[in-house]
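First the structure, in the form of structure tokens, and then the observations on it.
Removed: one protein chain of the complex. Kept in place: all other protein chains.
We just call them A, B, C and D in the order they show up, numbering each chain from 1.
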Amino acid sequence: MAEVIASSSPSPVSVRAIPRSDADRHEARAAWMLAAPAILLTFLFIILPVCAVVTLGFTDFELGYSGFRFVGFENYAELLNDRTFKQSLWNTFIYAAIVAPVSIFLALGLAMLIEAEGIGRSFFRTAYFLPVASLIVAMATVWQYLFHPSIGPINALLALVGIEGPNWLGASSTVLYSLALIGIWQTVGFNLVLFLAGLTAIPRDLYSAAEVDGARSAWDRFRLVTWPMLGPTTLFVTTISVINAVKVFETVKTLTEGGPNKASEVLLFTIYQEGFVYLRVGYASAMTVVFLLILIVLMFVQYRIQDRQVHYT
Amino acid sequence: MTSNGFPPARIARLALLGFGALVFLSPYIFMISTAGKTQSDIFTSSLTLIPQRWYFFENFAKAWSRVSMPTLLFNGVVVCLLILVIQVIVAVPCAYAMAKLKFRAARAMMVLVMLGLLVPIHATALPLYVGFDRVGALNSYVALVAPFTISVFGIFLFLQFFRSMPDDLIHAARLDGMSEVGIIARVIVPNAWPAITAFSIFSVVAHWNDLYWPLIVVSNQAYATPPLGLLYFRAAEAGDDYGALMAATLIITFPLVAAFLLAQKRFVEGITMTGLKG
Amino acid sequence: MSALSLRAIEKSFNGNQILKGVSLDAEPGEFIALVGPSGCGKSTLLRILAGLETADSGMITVGDQDLTKLQAAACNVAMVFQSYALYPHLTAAQNIAVPLVMRRLTRAQRLPLLGPLMPGQRQAVAEIKRDVRDMAVSLKIDHLMDRKPGQMSGGQRQRVALGRAMVRRPAVFLMDEPLSNLDANLRVHARGEIVDLHRRAGVPTVYVTHDQAEALSMADRVAVMIGGALLQLAPPAVIYDDPRHIEVAKFVGQPRINLLSMQVDTDGTVGFGEARCGLSRIDVAAASSVTLGIRPEFVSVSREGRGMPAKVERIEFLGSEIIVHSRLDQSGDTMIAKLTPAEGAGLTAGMPIRLNAAPERLFVFAQDGRRLFSTPVMDSDLRERAYG
Amino acid sequence: MSALSLRAIEKSFNGNQILKGVSLDAEPGEFIALVGPSGCGKSTLLRILAGLETADSGMITVGDQDLTKLQAAACNVAMVFQSYALYPHLTAAQNIAVPLVMRRLTRAQRLPLLGPLMPGQRQAVAEIKRDVRDMAVSLKIDHLMDRKPGQMSGGQRQRVALGRAMVRRPAVFLMDEPLSNLDANLRVHARGEIVDLHRRAGVPTVYVTHDQAEALSMADRVAVMIGGALLQLAPPAVIYDDPRHIEVAKFVGQPRINLLSMQVDTDGTVGFGEARCGLSRIDVAAASSVTLGIRPEFVSVSREGRGMPAKVERIEFLGSEIIVHSRLDQSGDTMIAKLTPAEGAGLTAGMPIRLNAAPERLFVFAQDGRRLFSTPVMDSDLRERAYG
Partner (left out) sequence: DTTLTVHYPMPGFFKDVMDTISKKFMEENPDITIQFANPSATYEEGIQTIMRQAGTSEMPDLTFIGLNRLRMADERGIPVDMGPLIQNDQNSMAEQGFSDTILKLAQVNGKQVGLAFATSNPIMYYNADLVKQAGGNPDNPPKTWDEVIALGAKIKALGNGVDSIDFRWQGDDWMFSALLFGAGGTMLNEDESEVTFNGPEGQKAMEIIDRMVKEAGMPVFTKPAGEQAFVAGKVGFAFQTTGALRNTIKNVGEKFDLRTAEIPLIDPENGKLPTGGNAVVILTKDEAKQDAAWKFAKFAAGPYGASVVVPGTGYVPNNELAAKSPEYLGDFYKENPLFQAGLKQMPRMIPWYAFPGANGVRVTQAIVDNTSRVVDQSATPQEALDDAASEVKRLLPRK
């Protein structure tokens, strides 16, 4: 409590002894005010809609029909037997299992090459980043053409070396891999930029130390310095890559519509299809809930496993 | 490590990088080539990059006139800028409070931020659509912008950046007589440009290219964004006008590429400094 | 009435008491150096003074300014930070102008585009510019005014930071290790400049440092703080020659004072070889074991003759002086002696030597660290007799 | 044959010549300190020695091995970095083991999972563990072996870095400012430890520092490098008392040497007040203007009497000594004198004083910085006569 003494003394002498909680309260109030818009918007545009989705997941709501009733776990029970959903889960898994690791390691390799190279850094950076910045709606058309089984440049090039190219987007056996290729093309640049940033932050001295310690080959230095020092970057890149891979949608929507015969059905596409095409909002919401749970579990597990290992303090 | 001389290892490295760049750029090469071709020149069985008839002007003219390109670009710029500005105005103070003020809720907010990172617009589109309909806000800039005004990614990124800013700087500002808002406006933001640039690239790239949400909330062409406009060209049923489509794509992609080229140095710097790398 | 006064300031962080009731008064225009080892709470005290932190209890008065409930922004206290904390995006001139802008212009006048339209803004801005320029001239940094901190050297930055703190003529001036980021040569030079500036400004100053040489050479009075408590507040020579506490003696002086634990003799004296001093009866009654302190420059070394036998362990040559590290044959304690090169000539590691000290230069400390009053016993014969 | 020898090492970066033909020999077991101001090329030379950088020309031999073209990994040279450059993801034990693992295990044996299956791997690993432990014990860091660098203090990290460098018994030992990240007290302490370790290991060591006190107190010989050239390589006392170049005299000694530009008198002498010394005929013929150097500890101060009249500007009290800054009445040059407190008692700023110097302590430098041979002229009457 502020205690004013010597109020009778000629020159007003005063004291500062505010109890701690008072000052802290002032700071906390400022903090709340600064964070308030963010909290409000998060609530409005993330929390509330997620709650709505969870609620809708227990109903049979269909767009176009008014009214709905609560059906408990019926939607979830139906999911268990839904062939499309299972196929779509599996496809998403395969897609992510290809795109995430390949784009991470490719980006890492390219980043190290660029970092080691003196000239053309910004050119290469831009060249590899360009796909990240491009309109997939439009690029899909180009890819569709590049992948064309008979007039496409890829197969034409393969034919030059005597290989009969596959029917990339047309055959159910290859469509997912073709989409994965596009996915990699789209993701590498993003990861690359992050890795480049990570690489520049590694102290040069560590490489010198490794050399003096007898790390003769580039591989030894990679194992001893680069890889461990990139740990936090790799964790972040992995997180982002996995999330993005699981969220694949645009290419499927624009190139294959999940076909042929569901060979390229992926989770978000199935959800979109159920919700906006078949208009079964309740059922789609149940799928969304499952999708969110998968993401959350994935991230939780990953952080538990990796976080310990990459932050060295 | 140095750039003088061309030993074999270096030649191999350059060759590898060059080849990779060629592969990554090849779709663009075809795009540019196609934008210069007549409709009948495009799907031929012979692979030529050079158009037989130079048709760039016609295709660009067509792209410019068939959809109202100025409106599309204008909408794209307005939407992206609104989103970006609001995102920054909302995220920066929040991140500042979390990073530099004694704030009991900071931990809970951190959890919220991490969860928020996981929720894609695809997951919440349906309830949001219904909500916007209820308030009669479909087909407006509000509908295009509002759901993205909160960027948890932005909060996350700025948080990392602010944590690395020295406390003393903020103390000095308080001693100099600034309020918390004053500190944000006069000290934090002017020094957070690398982070803001990095974030801007992420944000603008994402929203300039977003198709999913505009497709749902916009049916009035007056509010169409560039990707939506491109869809006019991409009718599903028959062979489309690919030359013009590619020309339109180039027009729409160009601002982004230019922006990246201008900002790329700061962008990488920003990522490095935000500790996004870890 | 003193210009600045602290009364029984206490502060805890998470249950750890960092400041244990610190009281301090500064006269108008006085330069007080606050020294102490790292983590002893110097910065915390300074931050409380600046209003950046609040004390758990105690009171602060600055002249007749009412500090109660005042926030940092409102107190008329200026501070220079160890990191300088200059605004990296502003030029030197703008940096120095900030405190004036924040205090003299209204919120409306500060607005980027509208500001200049407000009544009185022009004149106020012109005044600020003039004050900034005057400050820059007096700090000899007027040629740097358009550079940003990133384009300045450490010493230049430090001066800009000083300028920013002084320009608004604060009632109290606080500095937290303002020189620790400078290299050795510059540091010595900057010391002189700060003392000079302080003299011209005449504002009471609290200067935090953990460099005892800085404190001794700059301050009117030195406050030695150890573990959250002020152990001694006195002029530099007194701190050095008459430390009130063993920690003060240990902290001040480079190389460090030699400390030897020993028992008080039955005759109430204690000493090093021939040099002995007597303690008061009361002290002798209270404690039979004490610590003897001898500063290295008062240890003399001879190859033979009287004195405590010891063996040279290591010799450090420092150009104008030589530090001899030796180990006493009897107790095994290490002793450091500071000699001129001439005195130390011919000494080598392993050599047996004799150490002596001047009895009037012995400090005796009780076990709780308190300095004990002692009188040199000059006549060794007298002592001999008492012994018998 | 010397243990380590550099011959005419040159190195340029982007057309700037950083090293201008550096030659240096070290005896077995010798400790050489390489000092010089920041940016003079010390680290560059060390990196060339370690094989991390290749010289443009010149030759390096260690024992009888020609290192000039060898890669870092192949030379038996160990190095301690200023930043310590410890691997943050490895424990102290693992850090120390790295050079052994890299040298003693084959690539196959180092594989994460398959390694232990390779023949001989077990035994080699056990040996490495033993050596690491021995090293840790000798550095007194065996209790830290499971911590990562992030969990250690500066001093502990520095010791781990030393351990990593020494564990493989290198033929040459290089250190690049290994103490500059420690605080002052720890630094003094660590000096002693490094000297000790060096003595036990007996390996020729090149120790880079920009702290002249460190160099003087630790090294057998000090190499002073300025602007890419070695100006002098000699034992510490010689460097201090007999500098061959003005830059050496300027760089070594704290506070800095007093330097006065002056004309040589017609009688071929030059001096400070009464203290004068004569130059050789040749030198006098070559240059009439020289620089006179006087170390502060050889300047004496008196209130009156003979000597150069000056005015006290500032007095720095440092406990065991007092630094008097004064300005010469005639030339306006500043002079620094280092006195004991007793000698300096009673001096205050503004007081007129007289300065004197010992003629045998005067250094004379030519305009190109070379030290000139000079003999003290003791009898002032003699000089008087020559004048007439």
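Just a few scattered comments:
The definition used in the following text is that a residue touches a chain if its C-beta (ideal position, glycine included) is under 8 Å from a C-beta of that chain, and two chains touch if they have at least 3 such contacts.
Values in this document were obtained by computation on a predicted structure and should not be read as measured data.
Counted over the whole complex, the shown chains touched by the missing one are A, B. Interface note for the absent chain: among B:Gly136, B:Pro166 or B:Pro190, the touching residue is B:Gly136. When the missing chain is restored to the complex, the residue among A:Ala77, A:Val277 or A:Ile305 that touches it is A:Val277. Only one residue in the set A:Glu27, A:Glu62 or A:Glu78 touches the chain that does not appear here, and it is A:Glu62.
The set of subunit B residues touching the chain not shown comprises 38-45, 66, 129, 133, 136, 138-139, 216, 218-221, 224, 228, 231-241. Those residues of subunit A that touch the chain absent from the view are 62-66, 141, 144-145, 148-151, 159, 167, 169-172, 255-256, 259-262, 276-279.
By definition in this document, only the chains that are shown with their structure count from here on.
Rounded to whole angstrom units, the spacing between the C-alpha centres of subunit A and subunit B is 15. Computed centre separation for the pair subunit C/subunit D is 28 angstrom, with centres defined by C-alpha atoms.
Centre-to-centre spacing of subunit B and subunit C amounts to 54 Å, using the average Cα coordinate of each chain. Among the residues of subunit D, none is in touch with two or more other chains. Shared contact sites, meaning residues of subunit A that touch two or more other chains, fall at 231. Touching subunit D in their complex are the following residues of subunit C: 38, 183-185, 188, 191-192, 195, 211-213, 216-217, 236-237, 240, 252-255, 295-297, 314, 316-321, 323, 325, 338, 340-341. For subunit B in complex with subunit A, the touching residues are 1-3, 10, 13-14, 16-17, 20-21, 24-28, 30-31, 34, 43-45, 47, 89-91, 93-94, 96-98, 101-106, 109, 112, 114-120, 122-128, 130-131, 146-147, 149-150, 152, 155, 180-181, 184, 205, 208-209, 211-212, 216, 226-227, 230-231, 234, 242, 245-246, 248-249, 252-253, 256-257, 260-261, 264-265, 267-268, 271-272, 275-278.
Of all the residues in subunit D, the ones that touch subunit A in their complex are 47, 50-52, 71-74, 77-79, 81-83, 85-90, 98-99, 102-103, 148-151, 164.
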